[in-house]
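Next up is a structure, given as structure tokens.
The complex appears here without one of its protein chains, the remainder shown in place.
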Amino acid sequence: VSAVVDLNADLAEGFGRWSLGDDMALLELVTSANVACGFHAGDPAGIRAVCERAAERGVRVGAHPGYRDLAGFGRREMHVPRAELRDDLIYQLGAVRAMARAAGTDVSYVKVHGALNNRAVWDAEQAAAIVDAVTGFDADLPLVVMGAGQLLDAAQRADLEVVIEAYADRAYAADGTLVPRSRDGAVLTDPDRVVEQVLSIVTDGSVRAIEGTLVPLRARSVCLHGDTPGAVTLASRVRAALDATVAVRAFA
Amino acid sequence: VSAVVDLNADLAEGFGRWSLGDDMALLELVTSANVACGFHAGDPAGIRAVCERAAERGVRVGAHPGYRDLAGFGRREMHVPRAELRDDLIYQLGAVRAMARAAGTDVSYVKVHGALNNRAVWDAEQAAAIVDAVTGFDADLPLVVMGAGQLLDAAQRADLEVVIEAYADRAYAADGTLVPRSRDGAVLTDPDRVVEQVLSIVTDGSVRAIEGTLVPLRARSVCLHGDTPGAVTLASRVRAALDATVAVRAFA
Amino acid sequence: VSAVVDLNADLAEGFGRWSLGDDMALLELVTSANVACGFHAGDPAGIRAVCERAAERGVRVGAHPGYRDLAGFGRREMHVPRAELRDDLIYQLGAVRAMARAAGTDVSYVKVHGALNNRAVWDAEQAAAIVDAVTGFDADLPLVVMGAGQLLDAAQRADLEVVIEAYADRAYAADGTLVPRSRDGAVLTDPDRVVEQVLSIVTDGSVRAIEGTLVPLRARSVCLHGDTPGAVTLASRVRAALDATVAVRAFA
Partner (left out) sequence: VSAVVDLNADLAEGFGRWSLGDDMALLELVTSANVACGFHAGDPAGIRAVCERAAERGVRVGAHPGYRDLAGFGRREMHVPRAELRDDLIYQLGAVRAMARAAGTDVSYVKVHGALNNRAVWDAEQAAAIVDAVTGFDADLPLVVMGAGQLLDAAQRADLEVVIEAYADRAYAADGTLVPRSRDGAVLTDPDRVVEQVLSIVTDGSVRAIEGTLVPLRARSVCLHGDTPGAVTLASRVRAALDATVAVRAFA
């Protein structure tokens, strides 16, 4: 259905002594790099290193802010009031923009991380805080969102450019939401299944839900995970399959 | 010796539930607000609140970054390698610039905080990191520095605009450096002595050292502390004494 | 209804440069000190200082652990899985016990802080984690809880000693729960009203709900807040009113 698709992954998710995933290998494969902003992961030197390499490879840099929760990697839902969450996000966006510019590139889009992204599907207050943050920081930045939910609605109401993404390796439920990680089968590990899902999304605009039904899902970007074993190999297969089918190109 | 002087104070030095000093009262008295950037103090919502009020009052906002050390309030010297320190600083500068712009103003200068500022007097590596950070972030920003030392030298070599500041309530040694806080008499608490020191600096370009000698000190800005008991009263007296003597105006 | 009551307050809730409330004044008035454990507030030196003074004044020390959330002061609900929350709590209990012993006293009871305490009223998983922690750390420690809810039930099922507490300055709803801070009238500020509520609890075993009805509330301990303006004055009045009515004595 689409002649062009973007491929994104979460990068710079180490912190100090700790690294996570093979950022440099993934930067050879993706067209957009979601760069952690320091609150759930990502230290300034690591953010710079990813931005520098992204600049060299022509990969677009997106800011990927999350909850202030290093110990939980931003994967634990937190109740943060709207104004406070907005300011936490603007702070992170500004910090990563400074690092990106120092590295010779810039922040070209925003995608929020982890539990915040999941919660913003149903929590109108946190969805509003995210939209407030992008609007207050730089209203020209596209916001990457899931195919349905409060965040998508709020972003559209605020006239932000939205980019709907699909997950390569996450199972979908019949209502188009992600199957929670706590459920069996939530993460696809069979490379053939992952490639099949990606091609179904890109060429048919739909995804096979865990219940077996076909769910419409029109995505301009496909998200790969970089922190799983075999992530680079899987990413290579997805990229090759996409290259054989559509043009793979950043949206921003 | 100077018809104009700036009055600065460290603000937004609370964190979450904790506040420090009376930011709003001080914003009625100073012309430049050194805004904490989140690593030694300062959370995004608190940074915004100070920036918004500064914008309303016409007070200039400076970024006031420090070591990543909330528990030590940035007052404990740390050995941080040059590139890592540079990136920690750029991150903070970008974060506070985003908050300032969201609040309707901007970062107009840089002044580093606490132990980092003190160490940069003698540590050429950390001084270089600070200069790298300002240069890499926005080379047009003036850097507020003490009247002598490695940081001043490095900033001048890099053609940064430097603004020399003097401390209203800190005792000076005969060599023009600050008497360390650990020594008796390091902090002036008698308001008359503080006013006297400020006027001596502004009108004579010199300060009476703790040893009794007169030390030349030509400062374009005077620093007040906001976190001591009686800080606001003292600041009012200093401001009144300056208003009666020179024009009090931001340098940036 | 009771000849004896305990008076507790949350102490050691500063962090590094930041202080909160007048710990030393409150230690003259309370019989039990809930000592912050470092995750939502409280640094080791501050914890020691409160424990040392509590030891001198014969005030019992309780551990007062919370979510790992300095920026939110433990007042933001977090979704933390049961085993992880249990371990976060045991870590804090052990840390504060070590500080208490180094200060010549010991941890004599446990009371969880803020949003964790509130959430454990209805969240059975987090309530279970708290009980797991006390059981796994030292099953002889009493647990201070609110008058109803999942935490009370879970603690009783595990045969922990429970101590029900009432809040001196928080309004109650007709169902015996606290009126959320976000609602008008949630915090009582009129000292006469506070004293009246405390005496009603202690002598009648009931509290006047915000709706006007009388709610039964049999509490062995009354909680004062130390971080509000006028906290010490209010605490003095409550202590005097109690001294005139019952014996004020630690439960542990």
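Each chain gets a letter, A, B and C, in the order it is written, and its residues are counted from 1.
Convention: contacts are C-beta pairs under 8 Å (C-beta built on N, C-alpha and C of every residue); 3 or more make two chains touch, one makes a residue touch a chain.
Keep in mind it's a predicted model, so treat the numbers as computed, not measured.
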{"item": "Touch with the omitted chain, as defined above, among A:Asp43, A:Asp132 or A:Asp169", "value": "A:Asp43"}
{"item": "Absent-chain contact - pick from C:Tyr109, C:Phe137, C:Tyr172 or C:Phe251", "value": "C:Phe137"}
{"item": "Residue in contact with the excluded chain [from B:Arg76, B:Arg157, B:Arg183 or B:Arg249]", "value": "B:Arg76"}
{"item": "Where the unshown chain meets subunit C, residue by residue", "value": "38, 43-45, 47-48, 83-84, 87-88, 90-99, 101-102, 136-137"}
{"item": "Interface residues of subunit A (partner: the chain not displayed)", "value": "13-20, 41, 43, 70-73, 75, 227"}
{"item": "Residues of subunit B (touch criterion as defined above) contacting the omitted chain", "value": "68-69, 71-72, 76-80, 115"}
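Keep in mind that, in the parts below, only the chains that are shown with their structure count from here on.
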{"item": "Type of subunit A:subunit B copy interface by residue overlap (half), same or different", "value": "same"}
{"item": "Superposition rotation for subunit B onto subunit C, Cα-based, multiple of 5°", "value": "180"}
{"item": "For subunit B, residues that touch 2 or more chains besides their own", "value": "43"}
